[in-house]
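Only a single protein chain was left out; the remaining protein chains are all shown in position.
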Amino acid sequence: MVSTFVEKLKAYSKPGYYDEFEYHWTMTIDLDRCTGCEACVVACQAENNLPIVGEKRYARNREIKWIRIERYWEGDYPDVKMGFIPILCQHCDDAPCETVCPVFATYHNRDGLNTQVYNRCIGTRSCAIYCPYEVRYFNWFTYTWDEPLEQQLNPDVSVREKGVMEKCTFCIQRIRIAKDNAKDDDKRRVRDGEVVPACVQSCPTEAMVFGDSNDPEAEVSKKMKNERGYKVLEELNTTPSVVYLKKAHA
Amino acid sequence: MSKISRRDLLQYIGAGGIGAVGGVLYGESIERPVELLVPQVVPPEDFSPGIATWYNTVCNQCSAGCGISVRIREGKAKKIEGNPVHPVSQGRLCARGQSGLNALYNPDRIRAPLTNAGQRGTGSFHPIDWDEALTTIGSRISRLKIEDDASRVRLLTGRVRGHLDELFAQFMDLLGSQHYQQYDFTNPSALLAANRISFGTEQLPYYDIKNADLLLSFGADYLGTWISPVHHGLAYGHMRQGRAARRGKTVQVEPRMSLSGAAADEWIAARPGTEGLLALGLAHVLVSDGHYSGSDRAEWSNALQAHSPSVVSAATDVPEDKILQLAREFASSKASLAIAGGATTAGTNAVASAVAVNALNQLAGNLGQPGGIIFNADQAFSTSPDAKPVGMQGILDLVAAMESGEVDVLLLHDSNPVFSLPDGVGFREAIDKVPLVVALSSFRDETTELADFVLPTNIYLESWGDDVPDPGVGFPVASISQPVVAKLYDTLSAGDIILSLARQIGGELPIQMSWGSMEEFVRERWRAEFDKRESDAAEQDFEEFWQAAIAAGVWGQPGATAGDQLVPSAASTIAAISDPVSEFAGSESEYPFVLHPFLTATFLDGRGANLPWLQELPDPMTSVVYGSWVELNPATADELGIEEGDVLEVVSTAGSVRVPALIFPAIRPGVVAMPVGQGHEAYGRYATDRGVNPIHIVAAQMDAEAGDLAWAATRVKIRNTGERMQVVKIGGVSRTLGRQILGPADGHA
Amino acid sequence: MSISVLDALRPAKKPVLLGLVAVLGLLVGVWVHGKYFSDRSPVQPIEFSHTVHATDNEIPCQHCHIYAATTPVAGVPSVSKCIGCHRSLPDTRETPEILKLNAYWENREPIPWIKVHDVADFVHFTHKRHIKADVECRECHGPVETMDRVTRVATMKMPWCVECHTEREVEHGRDCWTCHK
Partner (left out) sequence: MFDHGQPSYADVNKDVLSTMLETGPRYWILLGTTMSIAVICFFMPWLYQLFVGIGAAGMNRNAVWGTYISNFIFWIGLSHSGTLLSAVLHITNSHWRKSIYRSAEAMTLFSLMTAALFIMVHVGRVWFVHWTFPIPNPMGLWPNFRSPLMFDVMAITTYLTASSIFIYMGSVPDFAAVRDASTGLRRRLYTIFSFGWRGTAREWHTLGWAYTFFAVFVIPLAVSVHSIVSWDFALSIVPGLHHTIFAPYFVCGAIYSGTAGIVTVMYCLRKFLGFEKYIGQVHLDNLGKLLIALSLIWSYINILELFSTWYGGTSFELEALKFRLTGFYAPLYWEMITFCAFVPLLIFFKKIRWSWNKMLVVSILINIGMLTERFIIVATSLPRKFLPDAFGFYLPSWVEISITIGSFAIFATLFLIFIKWVPAVSLYEVKETLKPLRRNT
């Protein structure tokens, strides 16, 4: 009785309920390679059925971009520098958004992914409040596609209705397919490089690397060890799954 | 509780029953509606429902010629990615390329042949069927042909490569008209001209950024818009972090920071139009400091003596020691590379500047070196038959011809001079003098709107064709483009239209151009190439080769190198060195600012403006979406008391536009920059009436040598209209406020 | 204490109780619907009988639903598939239903079958997985081989899915993203 209670308590103390993950999907983004070209942004829009919100709604900050490039100027003319940094869901292992959702619409799955279940979401938007990275996007309206643009919609990803929260999934549909193939291949594990999210795939400078950091041989695990590596807002202890590599100097 | 009477009992049962029925009805009401389950009549071989297939073809969003793979589910294109085996894109793709799907499924595509109801330019068209359109046009042309007046037929296309180009050429040739010309705003005319001068070959060499240690870019936004951005991106990534303990350095010279400028380690805002001069200054140092020790050193120093650092520094407003330091780095670094593009090659001194940069490369011995300039092997197959007029000079001649009534039939394909040339050129007016204007186009852009007949073309994702990337990649390569989806509407590929026109015209055309379709034509040509290479090959060998090529989307000979690298003597360059300073239209006193129109990575010269994904894509440097803006240096803005969103009237000698201001930290004072691409009057719901087109206020000047528009050689004045307009952008505060977002401060890393 | 709620309620007892009973009935109704009224058996464009095909002629399911084992979708047989067999069956060639079939084939028209089993668009369901897990077709589709007209036997709604996943202790069978997309 007491022991089970203690167990439950332990479970609760871990946002994801998992002490270790089957796979631990992780991404590294090398800011020294990133040129801010935004190929990833469009790739994501194409892959994940992001709506075309239109100018009026943009003007009121109602855009939906699961991955966005943030821009930071340093210094002033003539010694002015621009720093680009792609910001997407960091899939924190201690994600504030997960604890606050009253209906478990967002939870940590066994792959260390911070997932969002659109069907379960009731739209309290508290997750967006609690998320320090502001990567959660809300469907303020029902979005439509001018015929025949809707023919492009990706059948592996559902189109979200108004009133639900959505965000980067690390292209979970691609992970799902990779796992499916691996399972058919007498239940082997997914190999490194088999899963490539749309943004990583498109990146012309190969700034992004994605993989399972549980696998020490995976490229991503090696990149994470780079001395330029850091995590954005690390001081908040949300233990993000996205590692950035700082821009190097000449 | 008292016992229940029968009457009560019945009532209870009644109530329960009603409830139950209600419940069942409710359950029924939440049933999903019935859908149909429609089988195929005959399933295709490779069909497996719910599983995606990938088809390879060639991207057509710009002239880089990236290979792409398109993801198909149940016959619909779902996503475009780079073709992993294609040497140009190597599996990667830029935002523009990926937005190709928006072109394919664009709601504003032309869905059937159109003819204008009565007068031209009103934009009132009504659909007709192909036969009618083709016969009308065909008969008109054939009459001219019979009257031996075929030279009154003109063909103006965009940048067309591969065998479609040959088809066009052959068509005009057989017709007996020498007037097949191309126009593309992004055509690197100045570079080609300069290379003709310096290297005696009018081709774009391969710029080996990948292996460079120091990349010195004069105005070339090689990561955003210049020549082959995706390939350069790959190269850049490798150059930065791909090599162990060897991080390449990049320096960018430009008046307004571009994507490449943001990526650069050093960003130098030289006085606009003097970048070439800076190059010469560097060259001077290379020679005078003895970094260069060629036999022709004397000639060099002689040619460069006028360009001592002090002089150049004064002219370019770049500190002298900076010039010295750069020059030394450039000379000392193992693999250095200088490139020119953008505004540097868009002044009245375009070619001179490009030559200056060539000189720099020659002095540093970068020719034919890894990490330098590598001349291409002979292309996979020569598809461009003969040099045809490309660029503004050609348009001017065409306009003159049209004005003087020498043109009876004007065939337009995939080119929009009305939008991408200054009004001063007078294309719009001249076209009125042409009795019959036929446009082969997928969208109703400004130029297409002026046509009598609009023949809708397939999107490249629906057409057969091929392409030879230019510049090449060091070895012979050719890409095949195949239809990846069944065509959506009653359209034809440009090639097929030409072929059926040929049939209509009759004479020897149908005999000479006997191919049933573009597909057949491309196949024929490839067989010819195949036979040329393996003369003793049997039919089914080719079949295999062909199938393999289609599957891969590309064919190449990685083994075959450029052969003997030509290292031209510097003499011609030395001879060509002049004083490259651009002349600007408008006096500095009256027009205090230099107008710096820049191509955006999203719209390029405006061809991307009808794609919603690109309209919604924040501009990389400013995060602005939809619409255009004019950039000012913060200091300038303070002086004039201008804030973001103030609508400014930007006036040049050629005209004026009204556009909201945006304060941009990385632009030279005395320069105002405007993005090119918006401000369409036609071109579909996403592009029309959005922002302004700076090219309209550019003075119609040219670089004589290159014969192309000097779009960066105009001065403007600005007036605050007092109106305000929101500049729609997603960025909030673009300073880190001391937060370690871009990484821990140094020493903590 | 002597405050008797029941006494106090006496005047209102009847209506209140009736109301309660009605509500109870409602719940029962919903449950009954889910359990017993979940069938759906639309009249199909061709009166196709699984009994004839599967029982009398003992054709295995996947002979016609060829994609079931390999793809997410089981797939209805293409018209060519039907015609393929029926061409070689002279005795059936004249029946009215076969004539309909021939008509479709000659006009190269697909047969507009009406969907009987349908899962919501936001559900990621794959036949392959379930067949690989040795789930019998009948476990979800019922004894189709005995149906002259196909009738749905299960709601195909989440409670139904979850029930089975729980029973069989499917690995991650109750993780939202196993079935939702």
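Letters A, B and C mark the chains in the order given here, with residues in each chain numbered from 1 onward.
Throughout what follows, a contact is a pair of C-beta atoms (placed from the backbone, for glycine too) under 8 Å apart; a residue touches a chain by one contact, two chains touch by 3 or more.
As the structure is a prediction and not an experimental result, all values here were calculated from the model.
> For the chain that is not shown, enumerate the shown chains it touches in the whole assembly.
Even though it is not drawn, that chain still touches A, B, C.
> Can you work out which residue in A:L50, A:V80 or A:C101 touches the chain that's missing from view?
The single option touching the absent chain is A:C101.
> Which residue from A:I29, A:C44 or A:C121 sits in contact with the chain not drawn here?
Looking across A:I29, A:C44 or A:C121, the contact with the absent chain belongs to A:C121.
> Thinking of the whole complex, not just what is shown, which of B:H126, B:R533, B:R685 or B:R739 touches the missing chain?
B:R739
> If the missing chain were put back, which residues of subunit B would it touch?
731-739, 741
> Residues of subunit C in contact with the chain that isn't shown?
That gives, for subunit C, the contact residues 1-5, 7-9, 11-12, 158-159, 162-163, 166, 174.
> Which subunit A residues would touch the chain omitted from the figure, given the whole complex?
12, 57, 60-63, 70-72, 87, 96, 99-104, 120-126, 128-130, 132-134, 136-142, 162-165, 232-233, 236
Simple rule for what comes next: only the chains that are shown with their structure count from here on.
> Draw the chains as points, connect those that touch, then say whether the picture is a line, ring, star, complete or other.
complete
> Which chain maximises the distance between its CA centroid and that of subunit A?
Relative to subunit A, the chain with the farthest C-alpha centre is C.
> Whole-Å distance, subunit A centre to subunit B centre, using C-alpha means?
About 31 Å, centre to centre.
> Just the number, please: Cα centre separation of subunit A and subunit C in whole Å.
36
> With centres defined as the mean C-alpha position, give me the subunit B-subunit C separation in Å.
53
> Show the residues in subunit B shared as contacts by 2 or more other chains, in ascending order.
Counting only residues that touch two or more other chains, subunit B contributes 50.
> Two or more other chains touching the same residue: where does that happen in subunit A?
Residues: none.
> For the complex, give me every residue of subunit C touching subunit B.
Subunit C reaches subunit B through residues 6, 14, 17-19, 21-34, 37, 40, 42, 67, 70-73, 75-80, 104-105, 108-115, 118, 120, 126.
> Write out the stretch or stretches of subunit A touching subunit B in their complex.
Residue list for subunit A touching subunit B: 30-33, 35-39, 41-43, 45-47, 52-53, 55, 58-59, 61, 63, 65, 68-74, 76-78, 80-85, 146-149, 151-155, 198, 201-207, 227-228, 230, 232-233, 244-250.
> Mind listing the subunit C positions that touch subunit A in their complex?
The contact residues of subunit C facing subunit A are 121-122, 124, 126, 128-129, 132, 172, 175-177, 180-181.
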